[in-house]
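So the structure is just underneath, and the comments pick up after that.
Just one protein chain is left out here, and the rest sit where they should.
The block that comes next holds chain A.
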């Protein structure tokens, strides 16, 4: 990535800026942390491509307060242990603004370190409510919460008048959180929950689960988790001729589920952030992505772009690179971004964010259903 010499120059530059001796040659480092490898690396690709584009465009427009933004990329493999290592590396490298992490279970432990060390973090993808429940000052997100996504999914399922619904999750923070929200919404609506149970993330054989679903005679199955497991469940369910309709959160909505499930992915229901790349106002940006040969349609591309933009605008508004002052500016401001108008509450959550239900197709495309 960067040569030691360049790192040294940056370090000197940063220390000069910190001392207040002068800001002319300084760069502002933005740490981008997400999975470059591992089972959910395709989401990481979305995140890195969105953030890189924002940095490039902001620099082309003259940077932030006359300084260039520099993206420093870290791989957390969507593994909580690795995320902590990454967070410590950021501290050592003197990074003061972070776009990341992606998986809620990584963001949670990493944000403890950022908060302690005075680093501002904007996660473009982590939807677990617990992340912003701790009263942290420096934690923000450009995505909604499971507590918003769950009810959208639950209400949609309830509107289909199902007889019996099974709710399955992968026992992880993200999956179980969202599955619980869906179950509670369904219960409130008087829908019968035939089963609510966890599976082990990483396991491959779901034949017993599928037989159990068949016996329970459910017509809808909600799965809280990521695509590697749901893909296998779909495929094995199709082979065992289970004719229930499956639904999942945005963690299952990417083209890799088609690789795993094949034809069985047809008709899967997914809650996703709205397709920001379809918005009229973003067409110029979409073309910029396409010119680079990148796909802006992933759910986290433009949220990552927005995360970088918010950090940049926060710095300009605060007229300071002090993360606490930038956080203050973000809480008090209103920002026009590719994902719409962003306003923050005290916790660091966006005041409004909507999820949309899509029907997934076996060729990897999707159509909105509500």
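The rule we apply is simple: contacts are C-beta pairs under 8 Å (C-beta built on N, C-alpha and C of every residue); 3 or more make two chains touch, one makes a residue touch a chain; residues count from 1.
Just so we're on the same page, contacts and distances are computed from a predicted model.
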Chain excluded from display, named as in UniProt, from "PQQ-dependent catabolism-associated beta-propeller protein", "High-affinity branched-chain amino acid ABC transporter permease LivH", "Competence protein ComFA" or "Ornithine carbamoyltransferase": "High-affinity branched-chain amino acid ABC transporter permease LivH"
Per the touch definition above, residue among A:212, A:279, A:331 or A:361 touching the missing chain: A:212
Residue of A:121, A:199, A:285 or A:329 touching the missing chain in the full complex: A:199
Touching residues on chain A - with respect to the absent chain: 37-39, 41-42, 168, 171, 197-200, 202-209, 211-212, 214-215, 217, 228, 231-232, 235-236, 239-241, 256, 259-263
